[in-house]
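Up next is subunit A:
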Amino acid sequence: MITLEHLYKAYGEKTVLDNVSLAFPAGQVTSLIGPNGAGKSTLLMCIARLLPANRGRILLDGQDIGRIAIADYARRVATLRQVLDFNLRLTVEELVAFGRFPYSRGLLTADDQQVIDESLDFLGLQPLRGAYLDELSGGQRQMAFLAMTIAQRTDLLLLDEPLNNLDMKHAVQIMQAIRRLCDEQGRTVILVVHDINFAANYSDHIVAMKGGAVHSHGPIAEVVTQANLRALFGLAFEILPSAHGFVCNYFNPSLSRELV
Partner candidate 1 sequence: MSRVLLPTLLLLLCGVSLMVGASQMSWSALWSASDDAWLTLTASRLPRLAALVLTGVGLSICGVILQQIVRNRFVEPATCGGLDAAKLGILVALTVLPGAGASGRMLFALVFCLLASLVYVAIIRRIRFTNLVLVPVIGLMYGSLLSAIAEFYAYRHNILQSMQGWLLGDFSRVIEGNYEIIYLILPIVVLTYLYAQRFTVLGMGEGMATSLGLNYAATAILGLVLVAVTVSATVITVGATPFVGLVVPNLVALRYGENLKRTLPIVAMCGAALLLACDILGRLLIHPYEVPIGLTAGSVGGVLFLLLILWKCK
Partner candidate 2 sequence: MMRRVAWLLLPALALAFLLLGSGMDFSYVIPKRLVRLGAIVVAGVCIALSSVIFQTLAGNRVLTPAIMGYEGIYLLFQALLVLWLGTASVALLGAQGNALLSIALMLGYSWLLQRWLLREGRGDVYRLLLLGLVLTMVLGTFTQFIQLKTSPGEFSILQSLGYTSFNRAQPAQVLYSGLLVAAVALLVARGTRVLDVLALGRDQAIALGLDHGRCLRLQMALIAVLVAVSTSLVGPTAFMGVFVANIAYALARSAQHQVILPLACAVAIGMFLLAQLLVEHLFNYRTSVSILVNLVCGAYFLALMVRTRGTP
């Protein structure tokens, strides 16, 4: 669905994306993982058209995204970044309603109202629809923002570290919602995530980046291996399969000693 061709981005002397060529599969959940400074967020921002690349092309269904109008792009690609400084006094419902902006530019139709209701239902936010955002907890706010992105009804969703600062329960809820978006509605989701376990258990496809280049990519079974993760993160991993998926353990001191 999204194809990157020789993408290159640098800030002065520092190269952030080094000749990245990649194809993201449609209708699947892809996680971008890697150490800090690997260029994951930068890559996502380039696809979202929030950052211009110095060289290279990005194709959406074969079309160069640089040629698509802003309003059209908003109907095909929705982005959610970390929202640290959002201080508008809106209710949850009003916020989600803005997800319809690319379609109705502010004049909500009955269809729009239905989409808003469905988006709120999807994440179980109906009881909170009249609450103001600044009265909610961090996890609830993040769900509200996700609902807005869902209401945009795009084929592609880009999420930049959606689980930051969330407690376990809300993190699980968000990942479950992402999984359902893909399974039930056939949407493509690309997300940057730090927690290797969430990435491993909820995605179909993983792209691992390091130092501005693609380190490895492919289905879970190929990328989430001891050898690969050790090369990527510089940590010793213990990969434990279970009936419910698998867990990557890098916490134990004995593991840390393995590295020495």
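Selection criteria: all candidates are chains of the complex that A comes from, given by their letters.
The rule is simple: contacts are C-beta pairs under 8 Å (C-beta built on N, C-alpha and C of every residue); 3 or more make two chains touch, one makes a residue touch a chain; residues count from 1.
Predicted, not measured: the structure shown is a model, and the values here were computed from it.
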Interface partner of subunit A in the complex, by touch - 1 or 2: 1
Complex contacts: residues of subunit A adjacent to candidate 1: 48-50, 70-75, 77-81, 83-91, 94, 98-99, 101-102, 105-106, 132, 149, 152
